[in-house]
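With one protein chain withheld, the remaining protein chains of the complex are depicted in position.
Chains here go by letter, A, B and C, matching the order in which they are written, and residues are numbered from 1 within each.
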Amino acid sequence: MKERLSRETIAMRIAKEFFDGAVVNLGIGIPTLVSSFVPEGIDVIYHSENGVVGFGPVVTADEMTAKADVDFVNAGGQYLSPKAGMCFVNHADAFLMVRGGHVDFTVLGAIEISGKGDLANWMLPGRGVGNIGGGMDLAFNVKRVICATEHTTRDGKPKIVKQCSVALTAPKCVNLIVTDIAVIEVTPKGLRLKEYAPGWTVDEIQAITEPELIVSPELKEYSLF
Amino acid sequence: MKERLSRETIAMRIAKEFFDGAVVNLGIGIPTLVSSFVPEGIDVIYHSENGVVGFGPVVTADEMTAKADVDFVNAGGQYLSPKAGMCFVNHADAFLMVRGGHVDFTVLGAIEISGKGDLANWMLPGRGVGNIGGGMDLAFNVKRVICATEHTTRDGKPKIVKQCSVALTAPKCVNLIVTDIAVIEVTPKGLRLKEYAPGWTVDEIQAITEPELIVSPELKEYSLF
Amino acid sequence: MLNKIFSTFDAAVQDIPDGATIMLGNFAGPGGTPYYLIHALKRQGTKNLTIIANTAGGIGLTVDYADHRVLFENKQVKKVIASFPFATSARNPSAAEKQIAAGEVALEIVPQGTLSERIRAGAAGIPAFYTPTGYDTVIAKGKEVKWFGGKPCLLENALYADYAFIRAYKADKMGNLVYRGTQRQFNPVMAMNARITIAEVDEIVEVGEIDPEVIVTPGLFVKRIVKVTEKPDFPRHLETSFRV
Partner (left out) sequence: MLNKIFSTFDAAVQDIPDGATIMLGNFAGPGGTPYYLIHALKRQGTKNLTIIANTAGGIGLTVDYADHRVLFENKQVKKVIASFPFATSARNPSAAEKQIAAGEVALEIVPQGTLSERIRAGAAGIPAFYTPTGYDTVIAKGKEVKWFGGKPCLLENALYADYAFIRAYKADKMGNLVYRGTQRQFNPVMAMNARITIAEVDEIVEVGEIDPEVIVTPGLFVKRIVKVTEKPDFPRHLETSFRV
């Protein structure tokens, strides 16, 4: 089997999308890693659903005793470091920002993504229940929705499918899919393959992607710089 | 002609309605006077539409130079004195309080009031135009709407009428009418005369009130204590 | 001035009747959760509650502590309205998850932003509003759809509560509240909604001691205040970097 990119590499690639001053909300999992790779000179303002904006890095395991504060967490319950310029708002205002289009990017995980950009990521696999949380609000309303995901499931099945088989988070919401083998843009005409991981061919990527891929004229190797 | 009560007396009578801790919004005119007459031991929290709650007395002419501050005014543009416990909110929150039923009393002026408690007080007389301001929100939404008004117009015509002739502020909104000759409660059955000014008879009051008055079994002289 | 201070949490929740609807602050750990009010309500034993909160308790995220899961464990809840009702790990299903599966507790699941907006709407006298969130998903079931500017939106109704349990940092005796950091979350919104809002705070100060410019929850929304005197049984670290 060909080599796949690490979760860190996916995160690194996504961080390239941001612009200076962008307001960014990161989901749990790979998305959380993105903050470590934002390029120098790009100052991103992080938004968390519980009502904090412009915070600093997540507190690391080493810093825990000195810095962890139950009154200063992100939506995933991770402890945060302060950053100059941050502020606190109530939950309704945090989602006024989301619904009102004041958040530029959200990076979300995915269970399935359809060729039309439908996203399914909230039903808990195998339990028949699910936590909607803030994911639905983010998927419906944030200006640019980026999905960070492995290209296939653990048993090798496509996660990018013709039709989602589980309950949707939002229809037609995904703008960009960044996986461990490809970068794919969702366009009105379909999925456009923009970048591939080193060593992968278009045919190999297509073989594990259900919808037909449109190959970008600017197709290139995974670009981190 | 019989003697009519002063604007101050009307204000004094209205102040008797408040309970300790009540949230009160006072309109311009007679209503503003009410704050001077709130009984001892009754601590009222004043609400103003522009977004200040729990403020102190209006700055008097004498205090102007020392105390007037353009950043500390009520909705009528009067300068306010600070009071311990006051706070500032934005306009949407000020009306969240109004619309959400968090204001216990509003005292408003009236051009006309109907027998059903319809209130007309926003069209500017003789100009064919009007300022709705916050009056409509208050009339529709405050728990208890008290009208402070002369009983008749300058040329002696009833202001309490069968049907309002000018644009309504709100239908069926008035709970209590306090005039210079009577205190009248608006009930589902009609207007109930509760109190009369010294020297006035029921017939005399009825003569200058269009809708038929129901005389309360507890009818008494205007009560200020 | 009205006395809003209750000396014990038990006294503050004593009158809550069976069948009451209670909102409570809760998001990603113990920070903004009214821990002592919840436990007082457990001792009080009221049944058939409707709980409105971000989670249904015991989701197993970060610090594990006895949040409102204890109300489910104690069989006091008949319905929960939440956005994140289930535990994050299948191995550790919450009391709520088991009771929902068994049909003992009814669940209304709501997208999180819609949840706080419905709570704000109830506080603001807005009976319903349209939102794009949820169209063409399971959330849309039975809801009116209307198009605005080419966008399909769902009609969402306001939520209302009899009581709100609020966690704040400091109150003055009139009930004006300030919060610490991400303690805010749902708390200031719920505080404006309920008929009777009860605040659990670390400190109660004299009226006038909190700068009027920094008050987050105006005192007129708060009917009861109780000061925490015990030490919490979960870790709490106090950084001063963003303290009022």
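The rule is short, and it goes like this: a contact is a pair of C-beta atoms (placed from the backbone, for glycine too) under 8 Å apart; a residue touches a chain by one contact, two chains touch by 3 or more.
Bear in mind the structure is a predicted one, so any value in this text is a computation, not a measurement.
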Interface partners of the hidden chain - shown chains only, full complex considered: A, B, C
Residue among B:27, B:117 or B:134 touching the omitted chain: B:134
Residue in contact with the excluded chain [from A:64, A:87 or A:202]: A:87
Residue of A:23, A:177 or A:193 in touch with the missing chain, whole complex considered: A:23
Contact residue for the chain not shown (choose from B:88, B:105, B:200 or B:222): B:88
Sites on subunit C contacted by the missing partner chain, in the whole complex: 117, 121, 124-132, 146, 148-149, 151, 153, 157, 178-181, 211-214, 242-244
Residues of subunit B (touch criterion as defined above) contacting the omitted chain: 48-52, 67-78, 80, 82, 86, 88-92, 94-95, 98-99, 124, 126-127, 129-134, 136-137, 140-141, 167-171
Hidden partner interface residues of subunit A, rising order: 20-21, 23, 43, 45, 47, 53-54, 82, 84-89, 95-102, 141
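We take it that only the chains that are shown with their structure count from here on.
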Chain whose Cα centroid lies nearest the overall Cα centroid: C
Relative to subunit C, chain with the most remote C-alpha centre: B
Centre-of-Cα separation between subunit C and subunit A, whole angstrom: 28
Averaged-CA centre spacing for the pair subunit C and subunit B, given as whole angstrom: 36
Centre distance in Å when subunit A and subunit B are each reduced to the mean of their C-alpha atoms: 56
Two or more partner chains touched - positions in subunit C: 120
In subunit A, residues with contacts to at least two other chains: none
